[in-house]
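So that we are looking at the same thing, I have put the structure below in structure tokens.
With one protein chain withheld, the remaining protein chains of the complex are depicted in position.
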Amino acid sequence: MLELRNVSKRFGGVVATDDVTLDVKRGEVHALIGPNGAGKTTLIGQISGSLGSDGGAILFEGRDITHARQHARVRSGLARSYQITSMFKRFTVLDNLALAVQARSGSSFSFWRPVSAEAPLFDEARTIAGEIGLAGREAAVAATLAHGEQRALEVGLALATRPRLVLLDEPMAGMGPEESENMIALLERIRARITVLLVEHDMDAVFRLADRISVLVSGRVIASGAPAAIRAHPEVRKAYLGDAKA
Amino acid sequence: MSWILIVEQSLNGLQFGLMLFLLAAGLTLVFGIMDMINLAHGSLYMLGAFLAATLVQATGSFALGVLLAIPATAVLGMLLEMSVLRTLYARDHLSQVLATFALILIFNEAVRIIWGPDMPLSVPAALSGPVQLLPGMVYPAYRLLIIGVGAAVAGALYLLVARTRIGMLVRAGASNREMALAMGVNIPRLFTLLFGVGAGLCAVAGALLGPLFAVQVGMGENILILAFVVIVIGGIGSIRGALVGSLLVGVVDTIGRAFLPLLFGIFFQPRVASAAGPAIASVLVYLLMAAVLYIKPQGLFPARG
Partner (left out) sequence: MRRAAPWVVLALALAFPLAMQAEQTYYLSFASRIFVYALAATSLNLILGYGGMISFGHAAFVGTGAYVSSILLSEGVASAWIGWPAAVAASALAALAIGAVSLRTRGAYFIMITLAFAQMMFFLVNSMKAYGGDEGLSLRERASVGLGVDLGSDFAFYYTALAALAAGLYGLHRLAHSRFGRVIQAIRENEERAEAIGFPVYRHKLACFVIAGAAGGLAGALLASHGKYVNPNVLHWTHSGTLMVMVILGGVGRLWGGVIGAAALLGLEDLIANHRVDWLAAIFPNYQQHASLGVGAALLAIVLFAPEGIAGMLARRKHA
């Protein structure tokens, strides 16, 4: 469903992603792991379109999207969430989600009719709020949410665009055990209808959820395959997992 | 259209460009390192000119007056930085713009109250004559002085930024402020010093251009715009960009104003040429800016990658 061929990106003299080739199959949860600074967020940026690529090609559902604008990629079903929460802080939870729903339902070059009259928009936003575990918190201003709730909203914004493939960048960053369980449960719920490329450091979650795992070190993919194979892979253990973790 | 005219106008362009560089250099550094838009930079230029005019009258010597005006303006600049501008570094750009715009209003009126709407400043007698550069080609001595001073200051600035420790700190700060902070650079003191240098440079430009352009209230506003165009073209935070940008703007503007009406006169009817020529000439630098931005939205030499 998503194919990366020899994708690379440099920042000045620094090579962030280097000749990355990997693929994500429809319906799977594909985890992307690697040490800090390996280039995972850069890669996510390149796939989502917020960063341009210096080399290689990105294909989504067979179409070359390497040079497509970010908003066009979202419209065609490819969404992302951010490692550092990026939402509309002064809007309420409901308004945040409604915005994402608005983006894919009709034109926003409508200047006269009040949005508040569009009940379907907000109904759907409420449904999504329920799905991500924020039922009852719709009226809360996003900035006042607890960390775990913010991360849930972060993922919710991506989900609200009804993507067919979602790129999740460390959704569990900074979460305690209970919050992480909630997030894992959410991911289990959505995996039936949405393909997921998941960047995560939480190895528990990764090995519970992933169908396949790719390992990124210093901008290069050093291994890619089933979780068991990755766990046993000598280079991966050396570079990242260490013998204690797995 | 003789080659003499071309050389003369080119020199004028060089002269104007070098003075623009003095303003643009200070502006781009403040901008690049402190991430602050300072509209009051033009006011420092104006203060430099007024102080020079006063000191020249007081001391009776052009050189002395100008030389004294430089540290005086630098000190005023540093006082301004320590009192008002420092609180703006952390603020958003809109606040910076509005606050420094307010400073323009305050400075313009303050100068008007203290000195009046203008001050006389003339080319010193010793330099008021022409100099023979080549057989058949003369050029005003004073403008040659400006070119000389401008080139010397530009050279000194380059040495300062590229070859000294302070310069290295400045460049580090321009490309990555957080890192510089983390490495223990004393940011507040560096900023104040930087601001003082910028103010001093403004004073040099103001004092030297005063005899040519008239020392009057509001003289800063028009040249400030050109300085902004320069740093947009050159890239925010880059001294090299400021130099290239100022020379480009100085030459294009001067030569454009001198020759475009003539050029139009060749191709178009006199009535059209006399209207369109000067009109297009005056907006030439803005068209240049638009063209540069279209190709390179971050300017020619952006300091940050």
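The chains carry the letters A and B, assigned in the order they are written, with residues numbered from 1 in each.
Everything that follows uses one rule, which is that contacts are C-beta pairs under 8 Å (C-beta built on N, C-alpha and C of every residue); 3 or more make two chains touch, one makes a residue touch a chain.
For clarity, every value in this text was computed on a predicted model and none was experimentally measured.
The chain not shown here is in contact, across the full complex, with A, B. Residue A:71 is the one among A:25, A:71, A:189 or A:238 that touches the chain not shown. Shown as candidates are B:15, B:54, B:108 or B:192; the residue that touches the absent chain is B:108. For the chain missing from the display, the contacting residue among A:87, A:213 or A:239 is A:87, taking the whole complex into account. Listed for subunit B, the residues touching the missing chain in the whole complex are 31, 35, 37, 84, 87, 93-95, 97-99, 101-106, 108-110, 112-113, 221, 225, 228-229, 231-232, 236, 275, 278-279, 282-283, 286-287, 289-290, 293-294, 297-299. The chain not shown here touches subunit A at positions 48, 50, 69-71, 74-75, 79-80, 82, 86-91, 95, 99-100, 102-104, 106-116, 157-158, 160-161.
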